[in-house]
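== subunit A ==
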Amino acid sequence: MESLIIVLVGVLTTVAIYLVLSKNVVRVILGTAILSHAVHLLILSMGGLKLGTVPLLGEEAVNYVDALPQALILTAIVISFAVTAFILVLAYRAYQELGTDNLGAMRGSDDE
Partner candidate 1 sequence: MMNNILVLPMLLPIIVGVLLIFLRTYGRIQAWISLIAMALTAGISGYLLQKVQTDGIIRLDFGGWEPPFGILFVADSFAVLLVLTSSIITAICLSYALISTSKELQTMYFYPTVLFLIAGVNGSFLTGDLFNLFVCFEVMLLSSYVLLTLGNSKRQLREAIKYVSINIVSSWFFLVALAFLYGAIGTLNMAHLADRVAEVGQTPLLTTISIVFLIVFSLKAGLLLYFWLPGSYSSPPIVTSALFGALLTKVGIYALFRVFSLIFHHQPEITHTVIGIMAALTLIGGSLGAISFNDLRSIAAYNVVVAVGFILVGLAIATPAAIEGSIYYIIHDMVAKALLFLLIGTMITLSGTSKMAGMSGLMKNYPLLGWSFFIAMLSLAGIPPLSGFIGKVLISSAAIDNGSYVLLALSLLSSIFVLYSLLRVFKNCFWGETIVSKEEQLPLRRGVLIPCLVLVGLTILIGLGTEIMSPYVTDAAETLVNPSVYIDAVLGKIQ
Partner candidate 2 sequence: MSINIIGEYFGVFLILIGSMMAVISAIGIIRLPDVYTRSHAATKSSTLAVLLSLSGTFIYFWATENFISVRLLLGITFVFLTAPVSGHLLTRAAYRSNVKLANASTEDALEKLFKK
């Protein structure tokens, strides 16, 4: 299962990086969103999957899954949300001011 998830992470990463490499700002943002999906899965799979029960002590099992990655992912999710929100707004403000959402047109030529 872990290997399957890691391969899935690889697929998601590939897709995301392809998007990130594109010229359109929205595609780039979408790419970063998918990148964060991928890495969350990766962190989870690195802690080992399905080796125990839900990390709630009320479940009274002998063995719980690794709770630490879950906590880390939670933090990471919230942070990536914050960043995504910011860059989204940034993108549309940039579009308002610059009149383009094409990164090819955002090279900037301030110096000769």
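A few points about this structure:
Keep in mind that, in the parts below, contacts are C-beta pairs under 8 Å (C-beta built on N, C-alpha and C of every residue); 3 or more make two chains touch, one makes a residue touch a chain; residues count from 1.
Basis for inclusion: all candidates are chains of the complex that A comes from, given by their letters.
Note that the structure is a prediction, hence the values are computed from the model and not measured.
Only one entry among 1 or 2 touches subunit A in this complex, and that entry is 1. If you check the complex, the residues on subunit A that touch candidate 1 are 20, 25, 28, 32, 35-36, 39, 42-43, 45-47, 68-69, 72, 75-76, 79, 82-83, 86-87, 90-91, 93-94, 97-98, 103, 106, 108, 110-112.
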